[in-house]
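This is the structure I have questions about; it appears just below.
Shown here: the complex without one of its protein chains, the others still in place.
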Amino acid sequence: MIPSLSAASGRSPRRAVLYPSSFLAPAFAVLAVFFFLPTVFNFVYAFTDWSAFHDDIRPVGLANVKAVLSNGALLSSLRITIVYAVLVAIMQTGFGLGLALLLERDTRINRFARVVFFIPVLMSALAVGYTFQALLKPDGPLNGLLGALIGQQVTIPWLGSTTWTVVTVAFVNSWKWMGLAMVIFLAGLKTIPADVLEAARIDGAGRWRTFRSIRFPLIAPAVTFNVATALLGSFNGFDTILATTGGGPAQQTEVLDIYIFRVYGNGLFAQATTMSLALLLLVALLAFPVIGYLRKRERVL
Amino acid sequence: MKTRGLTRAAAAATCGALLLAGCSAGNPGTSSDTAGPVATTWPDPGAGLQGVTLTLWMSTQTAAMADNVIKAFEAKTGAKITKVVIPDVYETNAPTKLATGAKPDLATWQPTGSMLALLKPSTDLQSLDGAPWLAKQTPAIQKLGLVNGHHYAAFVNVPSVLGVFYNKSVFQKAGITSPPKNFSELLADAQKIKTKGVAPFFGAAGDQWPTQWWPQVLLAEASKKGLWERVSQNKEKFTDPEILGAVRQFQDMVKQGLFNKDDKTSKYTESGPALLKGEAAMVLQLTSFASLMQSTADTATIDREIGWFPISKDGNIATSVPGGDNALVAFKTGDPKRESGARQFLRFWLETYYPDYVKSAGTVSIEPAVPTPAGVPEVVKQATAALGDAAGSMQQNAAVNPDFYVNLANMVNGTMTPEQVTSTTQSQFAQLAQALGIQGF
Partner (left out) sequence: MRNSARAWSRLVHPAVVIVLAAVVIGIPLWLALVTSAKSQGEANLPDLSLPRVWHLWDNYSQAFSQGHMLWALFGSLLVMVPSVAGVLIFGSLASWVLARRTGRVMAVLYSAAISGIILPPAVVTIVLLLRQLHLASTPTGMVLVYMGMYMSLVIFFVTGFVRTIPVEVEEAARMDGARPLGIFIKVVLPLLRPVIATATILICLYIWNDVFYAFFVLGGGTYSTLPLNLYSVASSNLYQNNWNLVFAYVVLMSLPLIVVFVVAQRRIISGITGGAVK
């Protein structure tokens, strides 16, 4: 406890007085009524026969859960979701870091380039999806450019491969958001104290060594933020994928959110909410440990 | 602190009770009067409707369809029509929005039994039995849009049928002088075309939904003999030889290379230009394919270059697939003024304004008394003529609509076998039928 400087009192007041509980009220009120309440009800519906086809709703116990678990399509969708999220986290954070390092110095060209790379962040996901859908056609501009470079005709089905399109789609999403990761990393790099870097330079450390041992560890909070936003964003967002491939080809980019959307569209509302339960469990089991690890890493340093 | 926690809990409980009250009613404001037919009044189409606002839900595809009708109606009656364009996918978002308690007065909707089921027709839609315009429409149309024997959909456009659009010059160069009379002849013709180095069929499997037409036309004869009704009663399954055989034959066609090379990624929008340029010989599609061609070529060119014939397993039976732009439904909102206003709007469109509508839309007329305007491509007229004898598609005759096309597209991409396609589709069919409460599932 910090020794009191005031002559009047002998001790600091209780924490509850310093940090009143009433400050929690507005946030929790909004959360409770406009988030938790509907979400809990949504999960309650998973145990009913709620559908588009009839008005009354009757409980059905674990029937939906059993049906969903025995459904192979769910497992496939889970796998695709995980692969997609991991790819996005790696690519988005990686590209952002690369761009930040490239554009670190405050030259005029660098500052201009920073704005340019941030533009996709400001575009709507639909626009990004449609643009890349056109760019990546087998007879589209990208293949045309590659063909011109190589001198041969190139017809790579960027969005038509049942194995690799998920990588393409992860790339498109990273393309959209890497500008934000770049800005966060730029901020992180700027907060590294100059004297630490000066000491390293005096000790004769080269650029790579300085980066690996000093700069990268010190931007841990930025890494956490970017990986966290990338993971959580890819788990819950599906606009880009929907606009680029619609979940295809052959459902191989149908992340869980899109699958749930399709089941909703069939009128099977209760089954859809059961699957959101599955998605929730997935995110809880995967994202939180990763973020927790990254947070701990911050504190150690 | 303890009291604060209690107050919060109390607030949550109240809201919970409110929510529950809302839940069990499902859709607030629904009129649950299904005790028997109520005599519907059919207001005069031009009657004054000052101060009445009607909401019309449309998909992005149908958004511009009714603009002229709306303007004329508003001018004539003083009513106001608010057009709401629902984002894609219409058939997913509209029922979900209905589930949140929103309710329009009118909506464009695919007039098949399986799709109407998503709107709870017996409780939420106005019955259009005995509507004055019904007698004015062709007999073929009067038989459509029924659920349990009641009319719920008002047809404004001619329903699409499936048929083969073909490039006349490619056929000539391959030495084909008359259209094939059954599917085996079609395949033989396709081989002839293949030897000439042209892709026989343009598949557009990249959009997924075009793949389902192939098994469906192969099942046209079976459909006429009641196939889909039997499937809807669980007396026959997708995995049984009839449907499985059709899926297998489609797969054979893909394996024999009868489709365009980039079939797996090709899109519907590419099929029009491809056919017109002769890069592919044939496209199996709905009548609406003609309007795709019209976006890059004029009617004269289309009449000159493109021909049409229906095809089925053993003959030339067309398969009818009413589409999302074919009809409107009117909702029971509980407000008698708006409900009658909705009926009045439909009367206006289909009786008073119909000749002008057909002319401005450049579409085939569904009322024998109103002539089809000039400028409508020949192929459209031929397709429409085939409607009378057409077989019903799965969408039309089955009780529910599984994602058959998704599984078929997977098969084209090589990730599913025909057996897997049919068993996956069957289990989804059973799931939907169960949700609908159909006996036998």
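Chains: A and B, in written order; residue numbering restarts at 1 for each.
What we mean here is this: a contact is a pair of C-beta atoms (placed from the backbone, for glycine too) under 8 Å apart; a residue touches a chain by one contact, two chains touch by 3 or more.
Nothing here was measured: the structure is a model prediction, and the numbers come from that model.
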Completion exercise
Check: shown chains touched by the absent chain are A, B
Handout entry: Touching the absent chain when the full complex is considered, from A:Leu37, A:Met91 or A:Ala170
Key = A:Leu37
Problem - Option from B:Ser122, B:Gln142, B:Gln233 or B:Thr269 whose C-beta touches the chain left out - result: B:Thr269
Fill in the blank from the handout: Missing-chain contact among A:Ala27, A:Ile150 or A:Ile202 belongs to A:Ala27
Problem - subunit A residues that touch the omitted chain in the full complex - result: 2, 4-6, 12, 15-21, 23-24, 26-28, 30-31, 33-39, 41-42, 45, 102-103, 105, 107, 109-111, 113-128, 130-132, 134-135, 140-141, 144-145, 175, 180, 183-184, 186-187, 190-191, 194, 221, 225, 229, 232, 235-236, 239, 257, 269, 273, 276, 279-280, 283-284, 287-288, 295
Completion exercise
Note that subunit B touches the absent chain at residues 15, 18-19, 21-23, 28, 55, 57, 59-65, 84-88, 93, 96-97, 99-102, 104, 268-270, 273, 288, 291-292, 295-296, 323-325
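Just so it is clear, only the chains that are shown with their structure count from here on.
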Practice task
Averaging only over C-alpha atoms, locate the centres of subunit A and subunit B and give their separation in whole Å.
Solution key: 37
Handout entry: subunit A partner contacts - residues on subunit B that touch it in the complex
Key = 1, 4, 8, 11-12, 15-16, 19, 23-27, 30, 89, 91-93, 95-96, 98-99, 117-120, 123, 206, 208, 262, 264-265, 401-403, 406, 409-410, 412-416, 424, 428, 431-432, 435-437
Exercise for the section: Would you pull the subunit A residues touching subunit B in the complex into a rising list? Expected result: 16, 21-22, 25, 28-29, 32-33, 36-38, 41, 49, 51-57, 67, 73, 137-139, 155, 157, 159-160, 162, 246, 248-252, 261-262, 264-269, 271
